[in-house]
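Every protein chain but one is kept in place in this view of the complex.
Order as written gives the chain letters A and B; numbering starts at 1 within each chain.
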Amino acid sequence: MIAETGLALLWLAAALSLLQLILGWAALRPGGEALLRIVRPVAVAQGLLVAFAFLALIWLFLQTDLSVKLVASNSHSAKPWLYKFAGAWGNHEGSMLLWVTVLAVAGAAVALFERRLRQDTLIATLAAQAAIGLGFYAFLIFASNPFERLPMVPIEGNGLNPLLQDPGLAFHPPTLYFGYVGISIAFSFAVGALITRDVGPAFARAMRPWILAAWIFLTIGITAGSYWAYYELGWGGWWFWDPVENASLMPWLAATALLHSVTVLATRAGLRAWTIMLAVVAFSMSMIGTFLVRSGILTSVHAFAVDPKRGTFILALLTLYIGGALLLFGLRVRHVKEGSTFEPVSREASLVINNLLLSVILALVFVGTLYPLVTQAFGFEISVGPPYFNLVTGPLALVLVLVMALGPILKWRRDRLHAVANRFAVPAVASALTLVALLVFAPHIGILPLFGLAIAPSVALASLAPLWGRNLRRTPLFTWGMVIAHFGIAVSLAGMAADSAFTQEKLVAARPGQVIEVSNFSVRFNGVEPVVGPNWTAVRAELQATRNGGSPFLLHPEARLFSSPVQDTSEAAIQTFWNGQLYAAIGQPDTAGRWQFRLWWKPFVTLIWFGGILIAFGGLLSLIGRLRREHRGKPVSETEAETAGNPEAKAATA
Amino acid sequence: MKRVRLVLWVPLIAFLVCLAVFAAGLGAPQDKTTKSALIDQPLPQFTLQPAMAGRPGLSTADFRRGQPMVVNIFASWCIPCRAEAPQLEQLARRGVPLVGIAIRDRPQDLAQFLATYGDPFRAIGADVDRRVQLDIGSAGVPETFVIDGRGVVRHQHIGVITDSDVPAIVAAWEAAR
Partner (left out) sequence: MRALAATAMLLLLLASPGPAAADSLMPAARWANVQLPDADQERRAKALMETVRCLVCQGQSVADSNAEMAGDMRSIIRERIQAGQTPDQIRGWLISRYGEAISYAPQLDARTALLFAMPLILLLAGFWLVRGRFRRKRKA
C-alpha cells in the first residue's frame, strides 16, 4: 500500500513537473503573463509530492517491508534502526530517489523564497528545473523503480553492505546530495537568464545565495565523506582520487570558482559569459558524476551495481541537458554585454586568476578520471591514480592557495604592487621562517608537503588580514565568512601536508603482552576477546597505550564479521590528541597465535577535516551576512563592505 | 569578434567529445579481467617443488622439451576450481598434457581436493606465496595457459573452463605444436 502510494506520488510529481515546464514556457510567451502566478505553487507542490514519496521509501525501510524488492535486497530485520533508515539511500534506486527529491525540493525552495530575480527569469529558471526533473523522474520510474514489489515475499532480506553500517552513511550522502544536486539551481538560473537575456549584476546577486547554500553542503558532504573513509576503511587514507570521489570534487571546484566569479559579476559587471558557463559546468559535472557512478564504465569501490542499460539512459539525459544548455550558451551568449576590463593588480584580477586555476584543476581531474576510458577505446588499458593527480594538481593547488591569500588584501579596481607587497610582508616572513625550519629539522619530507607546510602560515595570516585594524563588531558578517573560510583552507592544507610528511606507521604481529612502539607511544597488547553485536560478531583487542610515560588510555580495535551479507570489516580505534591521532587497526591472526596490528601516529591529521568545517562555516556566515543585508534593504556594495568598521580604509577611499 | 564566437562553441564541442568517450565506454564489453602480458613471450625462469608426494614438481625446463603443454593454475580452497574438473578430464582424455600449479596449498588439502574432484595432472608445482603466479601474469584462480614446446606462452584462459571453452583450448594447444 505504502509502496504503491510512493510510486503514485512519483508519477504525480512527474506530471506536475511537466505542467511546470509547459506553464513556464507558456507564461514566457507574449500574452501568458496570467500564468506567471501559477508556476510558483506548482513547483512547491512538486517538491512536496516527491518529498512524501521519499518519506514513503524511508517508512518501507524502517518497517523492513520485505515485499518491496529494494528493501529485500538491501535491508535486514536485525539491522539497527539507524541503518534501516540510512539504508534507504545506501543503494542505487533509493539514492536516485533522494537525488530527484533534492532536485524538486531545491526548485520548490526557489519558488518559495526567490524574490529578487526578474519575474520572467524566475519562471524560465523554474521551467528549466522542471525540465531536468522530468528526465530524471522518467529514469526513476522506468529504469530504477524503488517501489517495485517482489512476487514472493522472502523470509529475510540480504542486509546492507557492512562498510555502510556506520553513522557516516546516515550523514554523508544526504549532505552531499544537497550540495551536489542543489547546484542544479545555478544551472537553471543560468539557463533561465540565457533564455530571458538577463545576465547582469542583479541576476548575479540573486543567484549568489543559492550557490553558497549548495556549496556549503557540498563542502560538508565531501569533508564528512573523507573522514568516513579515513576511519571506516581502516587504512588511514583520506583521499584516494577514486572516480567517485573525483565525481564529487569536480562540482565543488566548479562551484567554488562560480562563487567567486559571481561576486565579480555582481559588483563589477564583468565575467558575464564566464559565470554563466561555470554555472552550467558545475551541475554538468554533477550529472556526469551521476553517470560515472551508476553506469559501471569506471571501476570504483564506491560504484553502485552495474547496469549498462541504465548507463545509456543517463547518457541520453546528459546529451539532452548538457548539450542543450551548451547549445543555448553558444547561441545566446553573444547577446550578453561585454564586461569591463580589469587592472592587472586588483581584486578582480586575483579572482580571475583564482577562477583560471580552479578551472584548470577541474579540467585536469576530469581528464585524468576519464583518460583510462579513452585509452580503452583505442585498445590499451592504463590506470591513472594518485601519482598522476597529486603530481599535476598539487603544485597548481599550492599556487591557487597563494592567490587566495593575496586576493582579499587586494583592493578593488586598482591596487599597487608595492603596497600589496607591504601588506603581505609579515605572512611572507612567517612562511620563509617555516620553510627554513623544515629544511633544517625535517629534510626528508617530499617537496609537495614541504611547500604545503611552508605556505600554510602565510595563507593563514593573510586570510586574517582583512580583519586587521578593524572594529570587529562592525565588520560585516560576510567579511567574517570570507576570512574564516580562507583560514579554513590554510588549516586544511596544513593538515594534509603534515599527514603526508610526518605520519609514522608500524606493522607488527604481536602476542598478548607484547609492547609496540610508535613515535613516542608505548602500546601494550593485552589480549583479545570475542564480542557480539546486533548483526555481527567480532574479535576485539585491548591495547593499552601511554605517551611518553604519561597516563595510560585504552584502544579497542575490532575485526568484525557480519552475518548478512557475510563480510568482514576492520573497525579502527582512534585516540585524538591536540596534535594528532593515534590510529590502531587489527588484522588477521597467524598460526602462531600472533595478531596482526597496524598502528599509525598521524600528526595534525584532524586539521584536514577541522579546516573543512571552518570552510563550510565561513560559507554559512557569508550566506547569513548577505541575506541579512538584503533583508535590511542595504545595497551590498563591496567597497562599502571593505570599509565598514575600518576607519583607515574609509579614510583612504574618501 | 569572430574569434570570440568560435571560443563560445568550445565547451559544446568538448562535451560532444566526452559523449563519444562515454558511449564508447558503454559499448565496450564489460571485461574487467586482467590479462597476462606474457602472451607470445617466453615463460620466465622458475622452479617449483612438488606440491604433494609422489608427483614431480614443475620448472621452466619442463616446457622446453618440444611438446606443448597446458598448465592449470588452481587451489583446493578455490571453490570455482571444483567446477572445471570434468572439463580438465576431457582435455586429459584428448591427449593434452596437463600440469598444475597449486596456489597457497597444503599437501593434505591438495590430496583431498584431487581425490574428490579428479586428478588429470602429470605434475603439480607448489606455489605457496604466489611467486610464480605473479611472474606469469596470472591474476587469480582458476586460470589456464597453453605453452608451446619452446616454453613460449601462447594462450590464456581466465576463469572456469566450461564445456564450450574446451574446443578453444584444444585448438590453441594444437596450434602450438
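The definition used in the following text is that a contact is a pair of C-beta atoms (placed from the backbone, for glycine too) under 8 Å apart; a residue touches a chain by one contact, two chains touch by 3 or more.
None of these values were measured; they are calculated from a predicted model.
J.: Which candidate, A:Leu48, A:Ala78, A:Leu320 or A:Val360, sits in contact with the chain we can't see?
T.: A:Val360
J.: Using the touch definition from the top, which of A:Val153, A:Ala419, A:Val531 or A:Leu554 touches the missing chain?
T.: A:Val531
J.: Kindly state which of the options B:Glu84, B:Asp105 or B:Asp119 is in contact with the chain not pictured.
T.: Per the contact definition at the top, the residue touching the missing chain is B:Asp105.
J.: If you put the missing chain back, which residues of chain A would it touch?
T.: Output for chain A: 233-235, 237, 240, 242-243, 270-271, 299-301, 303, 339, 341-344, 349, 352-353, 356, 359-360, 363-364, 367-368, 371-372, 375, 378, 380-388, 392, 396, 505-507, 509, 528-532, 537, 539, 559, 561, 566-568, 570, 587-591, 593, 596, 598.
J.: By the contact criterion defined above, which parts of chain B meet the unshown chain? Give residue numbers in ascending order.
T.: Here the touching residues of chain B are 7, 34-38, 75, 77-79, 103-106, 109, 128-131, 134-137, 139-140.
Keep in mind that, in the parts below, only the chains that are shown with their structure count from here on.
J.: Between chain A and chain B, what is the gap in Å from one C-alpha centre to the other?
T.: 42
J.: Residue numbers of chain A touching chain B in their complex, please.
T.: 273, 277, 280-281, 284, 288, 291, 295-299, 306, 308, 311-312, 315, 318-319, 322-323, 326-327, 329-330, 333-334, 370, 373-374, 376-377
J.: Quick check: in the complex, which residue numbers of chain B touch chain A?
T.: These residues of chain B touch chain A: 4-5, 8-9, 11-12, 15-16, 18-19, 21-26, 28, 30, 32.
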